[in-house]
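One protein chain omitted, others in place.
Labels run A, B and C following the written order; every chain starts at residue 1.
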Amino acid sequence: MHRLDTFPERVENIVQAVAKTRPEPGAALVEWDPPSVGPGEVLIRVAAASICGTDVHIYSWDNWAQSRIKLPQILGHEHAGYVETVGPEVHHVQPGDYVTAETHIYCGRCYLCQTGNAHICRHMEILGVDRDGTFAEYLAVPESVVWKNDPQLAPRVATVMEPFGNAVHVVMKAEVPAKTVVIIGDGPTGLLAAGVARAAGAAAVWTVGLLDYRLQIASQLGADSIVNASGEDPVSTVKRQTDGLGADVVLEMSGADVALPQALEIVRPGGRIIAFGIPSRPLTLNTSDVVFKEVELLGAVGRRIFATWHHSQRFLSQVDVERVITDEFPLSRWQEGMDKVLRREAIKVVLYPGA
Amino acid sequence: MHRLDTFPERVENIVQAVAKTRPEPGAALVEWDPPSVGPGEVLIRVAAASICGTDVHIYSWDNWAQSRIKLPQILGHEHAGYVETVGPEVHHVQPGDYVTAETHIYCGRCYLCQTGNAHICRHMEILGVDRDGTFAEYLAVPESVVWKNDPQLAPRVATVMEPFGNAVHVVMKAEVPAKTVVIIGDGPTGLLAAGVARAAGAAAVWTVGLLDYRLQIASQLGADSIVNASGEDPVSTVKRQTDGLGADVVLEMSGADVALPQALEIVRPGGRIIAFGIPSRPLTLNTSDVVFKEVELLGAVGRRIFATWHHSQRFLSQVDVERVITDEFPLSRWQEGMDKVLRREAIKVVLYPGA
Amino acid sequence: MHRLDTFPERVENIVQAVAKTRPEPGAALVEWDPPSVGPGEVLIRVAAASICGTDVHIYSWDNWAQSRIKLPQILGHEHAGYVETVGPEVHHVQPGDYVTAETHIYCGRCYLCQTGNAHICRHMEILGVDRDGTFAEYLAVPESVVWKNDPQLAPRVATVMEPFGNAVHVVMKAEVPAKTVVIIGDGPTGLLAAGVARAAGAAAVWTVGLLDYRLQIASQLGADSIVNASGEDPVSTVKRQTDGLGADVVLEMSGADVALPQALEIVRPGGRIIAFGIPSRPLTLNTSDVVFKEVELLGAVGRRIFATWHHSQRFLSQVDVERVITDEFPLSRWQEGMDKVLRREAIKVVLYPGA
Partner (left out) sequence: MHRLDTFPERVENIVQAVAKTRPEPGAALVEWDPPSVGPGEVLIRVAAASICGTDVHIYSWDNWAQSRIKLPQILGHEHAGYVETVGPEVHHVQPGDYVTAETHIYCGRCYLCQTGNAHICRHMEILGVDRDGTFAEYLAVPESVVWKNDPQLAPRVATVMEPFGNAVHVVMKAEVPAKTVVIIGDGPTGLLAAGVARAAGAAAVWTVGLLDYRLQIASQLGADSIVNASGEDPVSTVKRQTDGLGADVVLEMSGADVALPQALEIVRPGGRIIAFGIPSRPLTLNTSDVVFKEVELLGAVGRRIFATWHHSQRFLSQVDVERVITDEFPLSRWQEGMDKVLRREAIKVVLYPGA
């Protein structure tokens, strides 16, 4: 367990952060003013952060990033850390608390927040997208999104609770007990979903991916079958192994353009697809299959706040989350981690600010 | 009420039917051997039948029809009639029973039938598509799909219970109480869905269509607002009228290529789309909206057997089904009815065999 | 519409309130210090309040009241009013806002609050039960429970939105479209539930009660059938009218000791009972019927915060809520209203502080 036992007397005047400062691919380690902490906000000293696909989109400056991101922007949203100071009007978080913030900052007052859907709030701000991110020594967030971590959980694992929560949200939405479940995607959330689906009662789990070293981890986490789509057609494989019927559930967690059309072929009539991966462009779909097969195609994003966090905590004893952590670097060497992710040689890379 | 009180001594040796006999657009009134009635089957003397979009596809000999239909094929599946004779192994239907057959003939033994999804049976046969249809004086169906009609219901209405059942199935799947509901489509099922949504507790109902005379009927059936999409953008209209949020529920019942993309824009985050209309080709969809908005996109086909029939019967007192019946012809003048449907001058056309 | 257009410069030093001050039946109009307004709280000048069964329990000083209430206690929780002042840390409510407070004050941080069940919060405080109530000129509540009323809604109606919300919550939980629905109870929530069930798509609604003048109101609100249980057995009546099957849904909204056992007999196999009424003592139930009939017996309390408030607002155009308001008094004449309620001569009594 990696736990910091002392807290600095005060926040430094200058903090290090990884930020995109120019409208082009790349990012840079910069010096930055420490975040100010307004009413209802808390300042977190980041103990660990980790690289997610969203960070890669911003780093690569793709179409989505160009349309959404205002520069300069500190990258990163996955993290764990310690509360350093709290602003006025903060009542339930204290300095020293070991926390992770839900990365979707919701307003709490719109129709969606008032009806149990804060995770798709109309006025959402996302860490590392709409406000300063977590690849920094310090982070300011509203108290309302602070989750107190189990002190037994090392920061390197606690920072992964955010993508683990994605996997839990997707699997819980799919209602998997006694179901056959195909997961498309060998990124960190797809791999974790194999473990969650197994823990949550799936009858059989397939993971479809492109990289053997990742598919091995899917097996270790609980997939019964793995399919490397570079050499094998997942549609015909699953159909053959389900007596031609197809799978009860397909979790699309890759964002690949071919994946959702494949999911629609793989799923059995009356089955359910969860769409979590974000394709890079509009897709051409045989939507008449949705109708004739009476498929349920359900989008999933983020995590239910905070139901999914509670669920994640409960699944933690059954899913070996650490298996997806392949690399760790001090924040100052963030570029090495990003490069490994870009080359798909790493799965989850953890960064340590201040290290 | 139109009710026949006498039954012929025996089935004629030659019966009239509307059939497609050649692989090209069109159909013809033909003479036909009366259907044979095997074990477990009943022979229905058709009192009324009605023209559905599926019949139009077959008549027009479009791509779907060319790939699915084996010639010769008697058209039609909507109907009401009287049981003339019953075959061996029939135990619960008697000659003289006033009936309508569910048009999806299910096997009863596949995984889907055994788990409450007989309406998407793996071995489905559909009347007028996979077996002889209802635009004929006589029709043979298995006892297992026979529904006994309320004797108070005229055959002209009873034949419409099948598309009414589509509307009921779609609306029940949408769970509309206290919801804002947009219906795209001014065909018979779309119009009926406006009435069902109103009866089933929707907070507000919009019908989007292209023909004013049909939209007037939507209003009469219960739509609060009508949108003629030829002159008004339904997306901006609904957004404006829902404070920018979008509608809780969108029922896509047109099959138009623009409709599902529009539905995805109209629906609010966390909302539900029911896809019932069949587009003529694969659609290009911003499926990332399904994810980010966490939309539920649910296919709907046919009717639940027989839950939807019970529901339909119960909604009948609240929805004036007859409003969609615009034209009635003897079967011998079927071509006039088909032509009016093709010109979109008719909504629901009822045909009377033997008349 | 009854709307106050001016606001006092400051809160009076002494306010009038109806309070229970002694451990015995009864209550008294007392003078009281105005409520203090702490951080995050707002002060509401009460424009209208109304008498609920809970107030009667406290007034009568029954077993439940004796075990729960700490004296002195201002009665009342139903109300509507205007924000007079706001405390520190209040950000989204302003003086002059026309509001009603949700009467269940939740902590926002317990497991239940964090998982979408704030209305059954572990640390709940209820207005008029655990903290100062609404039968007073002024009321202090946290901003988090403030609901902004439609300005078109008169205070006399807005104060009834709380019990209307109970009815909406009960009916929404029952999922009534196309269902046969029996409501046991002719108190205000039971009567309102008849209107909501009708608006929410029930196929047929029975109201079972004891007082003809109330059952007439049930009819006016939407009940198809009324059963006066003082002269007619509701079990045999409903069974006979449902072909011996029983009703799909039973809403127990009376709290009578006989009601839940009757509900268990009335409900069909596979049907649903919503238990909302609070019996005065433990009941003897044939729970083997719950098993053999596979009944769903669901408790319902309060309102979902704030989903039910949104639903209620939407049902308002379809349910004539005012029909349950039978009497109105200035607060100073509260005793007359209470007496009429105790004699069951009134249904909903509205009180006007400061009038």
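The rule we apply is simple: contacts are C-beta pairs under 8 Å (C-beta built on N, C-alpha and C of every residue); 3 or more make two chains touch, one makes a residue touch a chain.
All values reported here derive from a predicted model rather than from experimental measurement.
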Sole residue of C:Ile14, C:Leu283 or C:Leu342 that reaches the chain not shown, by the stated touch rule: C:Leu283
Contact with the hidden chain (one of B:Pro25, B:Pro95 or B:Gly116): B:Gly116
Interface residues of chain A (partner: the chain not displayed): 168, 171-172, 175-178, 199-201, 203-204, 310-311, 314-315
Missing-partner contacts on chain B, residue numbers: 39, 89, 92, 109, 111, 114-116, 304-307, 309-310
Chain not shown, touching residues in chain C: 111-112, 115, 117, 119-120, 122, 245, 260, 268-270, 275-279, 282-301
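Heads up, the rule we're going with is that only the chains that are shown with their structure count from here on.
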Leading chain pair when contacts are tallied as C-beta pairs: A-B
Chain A residues counted as touching two or more neighbouring chains: 111, 115
